[in-house]
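Left out: one protein chain. Kept in place: all the others.
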Amino acid sequence: MESVLFYIFAAASVAGALLVVFHKNPIASALSLVLTLFSTAVLFIFLLAHFVAAIQILVYAGAIMVLFMFTVMFLNIREESLKFDAQNLPVKLGVLLLILFIFGYFASIGFKKSFSLNHAASLPESFGTVEGVGEVLFKDYLLPFELTSVLIVVAILGVVAIAKRGTD
Amino acid sequence: MDLSELFKSTLLIGPEIALIITGIIVMVVDPLIKGERKRNLFWIALVGLAVGFILNLERFHNGTSAFSGALSLDGFAAYFNLIFIIGAFLATILSKDYIESMNLRIGEYYALIIFSTSGMMILSSAREFMSLFLGFEIMSVSVYVLSGFNRRSVRSAEAGIKYLVLGGFSSAILLYGIALIYGASGTIFLDEIAANFNASNPLYLAGTALILTGFIFKIGAFPLHQWVPDIYEGAPVTVTGFMSVGVKAAAFAILLRVLFEGFSGIEANWMQALWIVSAFTMTIGNLAAIVQTSIKRMLAYSSIAHAGYALVGVVASYGGKELGLSSVMYYLFAYMVMNLGAFGVLAYLSKDGKECETFDDISGIWRRKPLTAIALGIFMFSLAGIPPTIGFFAKYRVFLSAVKAEFFWLAIIGILNSVISAYYYLRVLVYAYMREESVVFPRFKPTSVVALTILTIGTLLLGILPLNSWDLAIKAAGSFLLTFGAK
Amino acid sequence: MLAWIIFAPLIGALINGLVFASGFWKKVLHGDEHSEKRIVSVVGCGVILISAAISSIMFLKLRALDPAERQIIQELFVWIPSGEFQVSYGFLFDSLSCVMALVVTWVSFLIHIYSIGYMHEDHSYSRYFTYLNIFVFFMLILVLGNSFPLMFVGWEGVGLASYLLIGFWYDDPEKAYAGRKAFIVNRIGDFGFILGIFLIFFVFGSASYGEVFKKALDPGFMSNIPGAVITVIALLLFVGAVGKSAQFPLYVWLPDAMAGPTPVSALIHAATMVTAGVYMVARCNIFYSVSPTAQMIVVGIAAFTAFLAATIALTQNDIKKVLAYSTVSQLGYMFMGVGCGAYIAGMFHLVTHAFFKALLFLGSGSVIHALGGEQDIRKMGGLRKFLPVTSLTFLVGTLAISGIPLLSGFFSKDEILGSLYERGFIIAWIAGLITAVLTAFYMMRLYLLTFEGEARASGEVKQLIHESPSSMTLPLIILAVLSVIGGYMGVPEFMGKVVGIHDSNIFEKFLAASILVEEIKHLEHHALGHWTLVVFSIIAAFLGIGLAFYTYIIKPSIPESVAKNPGISSLYQGSYGKWFVDEIYNVLFVRTFVRLANIAALFDMKIIDGAVNGIAKVIGEAAAILRNAQTGILRFYAALMAIGATAILIYIVLSVK
Partner (left out) sequence: MIVTIEHYLVLSAILFIIGAYGVIIRKNLVIVLMSLELMLNSANLAFVAFSKALGNMTGQVFMIMTLTVAAAEVAVGLALVVAIYTHRGTLDIDVLKMLKG
């Protein structure tokens, strides 16, 4: 059962990603990206990362995608400027497949020694919950957490500097 | 981590906090004051950087770590912080006249310079990938914005978006590498990664390669150097000066720390890769610099070449760690002084919204502004590595450590390159000294002159009398090795 | 005190540069040009006089010391402070550097004085003196520094000053180009030199003369080092010397460097800077003495250079070009001397050459000055009656360089030729003798065409001809006197005995302390005796002079018929065209490199000038390729980056076994 669901959502995320890359209309691309992000969130749940999955949907698929949509709408791109990527789709897809093939080939050379993960014997009880993640976040990784605030300040400042009109 | 430890750790990162607070003050005060008075933000920025500088000095004496080992506040970090803070300080002074004459937004500019510096400082001491990545991004996002800071210039906006896209691309590669390393070792702390390192596990190798790629991008070295000239040319010239010295040095700091501490298990392999990278970087940077018609772009290519010279020192560390590392660190310091000076002269000669960037813009400055011409000459000689300047001294150290480590061919390629490089640096001087002036030069700008004087004297004096600047690099390299017990 | 020899010119340069050349005097102090020139002359010449005086005092001090301990070392402070690689600012005043310092300071002083008259009309007078002082400063660092890095500082510094002075009249693009050519060719030499220094560092673990030479003399230490390493060091250093001292194949820059003001040619491109390579070889005598291969190569290149340059000088019509090729040729003699192990003989020729070549250049400057800038000897002639002092002193210089007995050039050249023979470099000896004939011939030709015969200058020019001011003639006279008597400090003992001087060859005795390897004293068994060798030299000198007289005075029709003779004219054209070395370099580089880079570029290539252009073109082609890769298109960069990232990934993954 799980494997069927995995393949469904994995296929959905790959399909979404391909549509992002190959669809000529940015709005359609943005919606496809939502599909990918959402499918990924489902995969997170399979991976027992419930809190992170929720965040993924709230922040990523919600907030960030709204930003994208807003920009696309705001810029009000004309129809003729959408034509450019439409040609040669088969060629481009072919190239992508080729790249994947080459990568796969080299990866199989490099990875011919089967790599080993130190699989955990058992997962902690609070794995993936708000409590568990919160404890790690605020105990072990407090500094990075604080640094994100600086990063966000920088981003806000940057957006203001670039987008605000007037010199004063 | 309990509360008292947290408190202690917070106190220990005083310099970083000082800068972040300064940045926030600048940002908050900016909208509150109007018009001409905004220029006073300059002083707040300087005071903040000075405080950071003083607090940072403490670290040379007592190396320690904070946040359960996430940050290593050792002499190595202190040395790099010195480069960042001095660089930011002088870049700020140089920027004052420039941003006023270009009519850029003052508050955001200073705040971003300072935030970016704080990101670099996190980077120089990070021993844990999460802090590292955030420091990396704080620094990068700030300079993306700074590159596109001149909104009236389409070239600046172009530089900003190019930098952001390519930088984001490299950040994603870096992040993926971190993920692989995390998967292989189960931790993101460098010391534990080194302890678990297993060269037969391909996840480690792929992770190392991807992380290396991310750093090579930020250094601006072959084969990920293509962004450098475009972005350096398009960004406002003071920003170019700042990022060519700050971002590059920060990327080197983190490259050294991650490679030497985290991935020492396959030292021979990445060293070989860096050998090739270094040789190509020097050669490509120098060759392309020769045919440039814009000084700014020429200096951008020269900055690629200099990244190559510094990489020679990294490779030389294979033979003698202390010597090689210290030569890289000293090189970056020297590069900060001379390159900031070179860009400073360009900033100084910009006027009324027009940047000084072509050779014609500096033609004949000797006749109108002899002192500026002398400063430019000294910076060019230093960049070309002609004695007795700091540039010669730094190159001498790097190549000497390469010879000492028996990397003869790399040393020969390096010396050959620096021989070639004299040609295009000299061309600047031919225009400056031997041509008629073709543009009207801007009038005297007292603030920039202060910074240029400091840099000129620094370039010359540290070349003639390096005094303890070299010892400091040795000590810093020693403390770096001590941090992870390699000494 | 020693340091002041060096710092006096620096102070002069600072004053002249910052106060006068920067325009501070005119713009801020509103001083007038006349007083500016006076102050600049006093400062410029004064500081050189100070350092000349100090070096003389130091020389006396040095002589007072016991011969075995004849060196004065002054360490100022540590320059490169790091454990085993420590380098300090230290100055070494031993007999070798003493000789060089005396020559440099006194000849510079005379040329500074001369420049007052020569450059008087020039608008950039203060800039000129600033550069000249900077040059002396770096030259003294080169000569007096006690370590290889410090020598390198001076080495680069004199190159810089030379570059600034060649391109001094920057309004003329050709002259600015000549400066650049000199700089680039010198960088090729510097490349070898600095590699040599690094290798010395690597082998000896130090770079100061004291330690390096101490270890090099220690048989225990040397037994661990393969002889080839020392040969490589010696040859790398010699590459530097080949660039700086204009030997084949890097001599091409020196004739072009004559674009600078004539006193500069005299000082930098004849008397001092170009001899730096000779000084360096003499300084590193140990390396050369233990490596016969290196000696063979040095002597071979030197002999070939001497001969080649002399043949070119035969037919040149530009007075300064003749002297330039003559300088190249004479430098070849010096390298033959130091190369065959006769370091003192080489240094001796360096000193006497400094006198007579400076004299000849200054004399030619006086002629050019008098003729209002004319340099073509076909438009001169008969100047003796207009310029009596110049012509007389010029004649002295000509005879001295030709090796006429009892003048300085005779003793020094003879000593080199003698040493070559005694040490078994027979081919070089023969080449030297032939070159001596050629030298006497072309120098006499130069003198005769310039000063004797009928005046070929145009009428207007003739009106203007005047003897130069005393500031110019005085140095000429002093140098002429030195050219006559300068040889007597090095009279060989076998000659001294004849006239009953006990203490002959004081030069050799003084310098012996600095030559760390015992020179092979005159070998006992050789076919020809001392006097026979001397006679050969004398015959060579007189043969050349006689031929010149015959050709240009007795039968003036000969040159023309020779030039037209089908058999000889190709030789004549070859010599006149400088054997087309510049063109050959061009073709070589064009063919081998550019065709590889871009075949189409061949057709665009204009074969104009020298190897420099060839190399520059090659680099330019490669650079253009790189440049075309920089399309500015973001996607393209991202693709390149992705390829780069993949390459790194594959490299790392596959390289780990």
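Observations, loosely collected:
By written order: A, B and C. Residues from 1 in each chain.
One rule holds for everything that comes next: contacts are C-beta pairs under 8 Å (C-beta built on N, C-alpha and C of every residue); 3 or more make two chains touch, one makes a residue touch a chain.
Since this is a predicted model, take the numbers as computed values, not measurements.
Considering the intact complex, the chain excluded from display touches A, B, C.
When the omitted chain is restored, the residue from B:Ala66, B:Ala159 or B:Leu224 that touches it is B:Ala159. The residue from B:Gly148, B:Gly241, B:Gly262 or B:Gly308 that touches the chain not shown here is B:Gly148.
Among B:Ile17, B:Ile33, B:Ala50 or B:Leu175, only B:Leu175 touches the chain left out of the display.
Within the complete assembly, residues 2-3, 6, 10, 13-14, 17-18, 20-21, 26, 29-30, 33, 36-37, 40, 43-44, 46-49, 51-52, 55-56, 59-60, 63-64, 67-68, 71-72, 74-75, 77, 81, 84-85, 92, 95-96, 99-100, 103, 107, 117-124, 127-128, 132-133, 136-137, 140-141, 144-145, 148, 151-152, 154-156, 158-159, 162-163 of chain A touch the chain that is not shown. Residues of chain C that touch the chain left out of view are 627, 630-635, 638-639, 642. Where chain B meets the chain that is not shown, the touching residues are 129-130, 133-134, 137, 141, 144-145, 148, 151, 154-155, 157-162, 164-165, 168-169, 171-173, 175-176, 178-180, 182-183, 186-188, 229-231, 233-234, 292-293, 297.
Following the convention adopted for this analysis, only the chains that are shown with their structure count from here on.
Between chain B and chain C the centroid-to-centroid distance comes to 42 Å (mean Cα coordinates, whole Å).
Here the CA centre of chain A is 31 Å from the CA centre of chain B. In chain C, the residues that reach two or more other chains under the touch definition are 649, 653.
For chain A, residues touching at least two other chains, in rising order: 110. Residues 1, 6, 9, 20, 23-24, 27, 34-35, 66-68, 70-71, 103-105, 108-109, 111-112, 115-116, 118-119, 122, 128, 130-131, 133-135, 137-138, 141-142, 144-145, 148-149, 151, 160, 183-184, 186, 200-203, 205-206 of chain B are the ones touching chain A in the complex. Against chain B, the residues of chain A that register as touching in their complex are 110-111, 113, 115-118, 139-144, 147-148, 150-151, 153-155, 157-158, 160-162, 164, 167-168.
Here chain B touches chain C in the complex through residues 161-162, 165-166, 169-170, 173, 199-200, 202, 205-206, 208-210, 212-213, 216-217, 222-224, 226-227, 229-230, 266, 269-270, 272-273, 276, 284, 287-291, 370-371, 374, 381, 386-388, 392-393, 396-397, 399-400, 403-404, 411-412, 415-416, 419-420, 422-423, 426, 430, 433-435, 464-468, 470-471, 474, going by the rule given at the top.
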